[in-house]
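As you look at this complex, bear in mind that one protein chain is not there, while each of the others sits in place.
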Amino acid sequence: MKKAIILVAFLFVAAFLLLAATSMRPFGEPSFADMDDYFIAHTQAEVAANNAVTAVVFDYRGFDTLGEATVLFAAVVGVLALFRKLREDER
Amino acid sequence: MNTGMSVIVRTITRLVYGPALVFGFYVIMHGHLTPGGGFQGGAVVASAFALLLVAFGAAGVKGHLNAHLLQTLEEIGALAFLALGFVGIGTAFFYNLLANSGPLFGGPVVPLGSNSGVFNAGGTLPLMNWAVGLKVMTGITAIVIAMLVGARKEESE
Partner (left out) sequence: MSMGNLPFVVAALLVVFGIYTFLFKRNLIKLVIGVSLVETGVNLFLVTLGYRTGGVAPIWTFAPKAERMVLPTPQALTLTSIVIGLATTALLLSFAVFIHRHYGTLDAHKVKELQG
């Protein structure tokens, strides 16, 4: 009984996702590209770097990279804290 | 997990490990000129370390790589990235103060359009690439070593 309900819910979600994917805008024409046109036009003058993606990651949107560095730090501390008990048993 | 793999795998690992490290550092260093940067190059170096761990087993690497030293280096990388964000705090947080000014990565003006790349330019971008590359490299290696040694201790009980 419970498996039947889960199956119906999953089919509903799958149909919704596939319907949304087939009725999206055409592939290859972005709708809102004003911010990215500014980035492409001004990277070499303001940031003085040739790579627009690195300039967006570290200069124009550096705050998101700070959040990502925090997540990676939390993951490393979490894994090393979980396996700490064995290291103390080893000594 | 203790013993590692056969003689063929160990010989090829000894040959491949050096060039893989050099390629990883190249991808980190030239992040502002070619596709790549801190995260991608750090993942390449971490996969070279993981290859070493798989080929020689946990017993062969035990004396050389220490998980706590790697965790300390990762914290130093995170603090360096945060300190580089405070360099241009007079105007804004994460302001690129060193671009187009002075000899330290501010050098000649980058010509517009398609060119062959200027290494001594980019402001705080190459410095942030090194900080993040160190962080990702040591962080992923610390995770892999902690999991491998943890699983080994469970089998020997």
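So that you can tell them apart, the chains are marked A and B in the order they are listed, and the count of residues begins at 1 in each.
To be clear about the criterion, contacts are C-beta pairs under 8 Å (C-beta built on N, C-alpha and C of every residue); 3 or more make two chains touch, one makes a residue touch a chain.
Since this is a predicted model, take the numbers as computed values, not measurements.
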item: In chain A, positions touching the absent partner; value: 6, 10, 13-14, 17-18, 20-22, 24, 26-30, 33, 35-36, 39-40, 44, 50-53, 55-57, 61, 64-65, 67-68, 71-72, 74-75, 78-79, 82-83
item: On chain B, residues whose C-beta touches the chain left out of the figure; value: 33-35, 39, 113-117, 136, 140, 143, 147, 150-151, 154
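Just so it is clear, only the chains that are shown with their structure count from here on.
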item: Centroid distance [mean C-alpha coordinates] between chain B and chain A, Å; value: 20
item: Touching residues on chain A, where the partner in the complex is chain B; value: 44-51, 53-55, 57-59, 62-63, 65-66, 69-70, 72-73, 75-77, 79-80, 82-83, 86-87, 89-90
item: Of chain B, residues touching chain A in the complex; value: 31-35, 37, 67, 71, 74-75, 78, 81-82, 85, 93-94, 96, 99-100, 106, 109-112, 115, 117-118, 121-125, 128-129, 132, 135-136, 139, 142-143, 146-147, 149-150, 153-154
